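With one protein chain withheld, the remaining protein chains of the complex are depicted in position.
Note that the chains take the letters A, B and C in the order they are written out, and that residue 1 is the start of every chain.
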Amino acid sequence: MHELARGFANCHRIRVRYADTDQMGVVYYGNFLTFFEVGRTEYLRSAGADYKTIEATRVTAAVIEARVRYAAPARFDDELLICTRVAEMGRLRFRFEYAIWREADCTLVASGHTEHVLLQHDSLRPVRVPDEIRGSIERFEAAARSRAPAAASAAVG
Amino acid sequence: MHELARGFANCHRIRVRYADTDQMGVVYYGNFLTFFEVGRTEYLRSAGADYKTIEATRVTAAVIEARVRYAAPARFDDELLICTRVAEMGRLRFRFEYAIWREADCTLVASGHTEHVLLQHDSLRPVRVPDEIRGSIERFEAAARSRAPAAASAAVG
Amino acid sequence: MHELARGFANCHRIRVRYADTDQMGVVYYGNFLTFFEVGRTEYLRSAGADYKTIEATRVTAAVIEARVRYAAPARFDDELLICTRVAEMGRLRFRFEYAIWREADCTLVASGHTEHVLLQHDSLRPVRVPDEIRGSIERFEAAARSRAPAAASAAVG
Partner (left out) sequence: MHELARGFANCHRIRVRYADTDQMGVVYYGNFLTFFEVGRTEYLRSAGADYKTIEATRVTAAVIEARVRYAAPARFDDELLICTRVAEMGRLRFRFEYAIWREADCTLVASGHTEHVLLQHDSLRPVRVPDEIRGSIERFEAAARSRAPAAASAAVG
């Protein structure tokens, strides 16, 4: 497991595009929410609960909150590692946490979280997290913890 | 009628956002297709055939071609004038043309066109342009020409 | 003053573009940070401290944190009112707060904040907020409060 990935069940590599930058010469601050989305999608795929399948059941995961802390600028062509975990999973809402690293110099670029509720596609009424999805995520998080018990505690300390 | 708008039935003003720029310090080249979309939407609204209403009839305007010629860079906070006309309207396809000007110095920033077909929302089969929409657009273009006969020929010459 | 603008020194109207939407049929969650940027830029322009001028002094306002709370979906062609205020201004950092309303039905769509530090363009070292900018913002906020004393307290209550 990658050193930077400690405490995160999934990591995914992307490369910064020219389109991602702004005239300050760095990644535009709003685009980190797109990077979080990529992390979330790849997390769910790895956990065996991919988002396309979830949407096919006429359920939609609405975002109710997003937060980003910007630690260092990311630049065109940087390779970034998006690390993702599910930090909380209640009956109706759940929270993803993210850390984005530049691999070349092991610099933390950004971190943050998003909170979600599941909604029925048509009525937009809240839906309980289905047992199948909950189970996939819990098993995925447990497997990550068992792979790296020291790492998990290191992330806390 | 604005001098720069000659030969175009509709013009709409926008301001360049920081998000639109890239690290070259100018508007990212792909964002001009968003500006064309804004021009198209405002054109249809002004012509009395607004796009939200069109989509509500379960018809979708698919883009089959887009072309942009970049004449001069646009920068953060520039006020741009997006001028739009319908240049051709066949039974099944139609073409919008655009010119984008920076108002401060009357500089042409970009021009281009998009070609569209109407599709049924579910089957994605081509649909004839409805008489009502065709009528709205023809009247709108005719009114623009009658407002500015000299201007229209000037645009050609 | 617009009823929805209570407690905010500046409001600015935008219209949702097709490009802003995603396949859920609503504005993509990351694009609200672009809307916040538009609010911030227009706030500074109205306060007489516009951002292009700030950047021309080789100072850059870096975002160190952003938070969005999503209250209701916004859709294509919605007219949104972006209300902006400066909530805190320390020696080195300051915080903008935002509320985005759909005007048609007076629905709060999103709210949130961003935190910024000023950096020297080349060294990327923190810079104190220049007195001139600080003065402009303080006068602008004071003028807003004096225009709407009841409103300001209503926003708290």
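The rule is simple: a contact is a pair of C-beta atoms (placed from the backbone, for glycine too) under 8 Å apart; a residue touches a chain by one contact, two chains touch by 3 or more.
Treat the numbers as computed from the prediction; the structure is a model and nothing was measured.
Although one chain is not shown, part of chain C still touches it, namely residues 18-19, 21-26, 28, 30, 75-76.
Those residues of chain B that touch the chain absent from the view are 24, 29-34, 37, 60, 62-70, 73, 114. On the side of chain A, touch with the chain left out of the figure occurs at residues 17-19, 34, 37-38, 41, 50-52, 76-77.
Everything that follows uses one rule, which is that only the chains that are shown with their structure count from here on.
Chain B and chain C touch with mostly matching residues; of the residue numbers seen at this interface, over half occur in both copies. With centres taken as mean C-alpha coordinates, the chain found closest to the middle of all protein C-alpha atoms is C.
In terms of their C-alpha centroids, the spacing between chain A and chain B amounts to 38 Å. Our note on geometry: chain B versus chain C, Cα centroid distance of 30 Å, whole angstroms.
Counting only residues that touch two or more partner chains, chain C has 34, 37.
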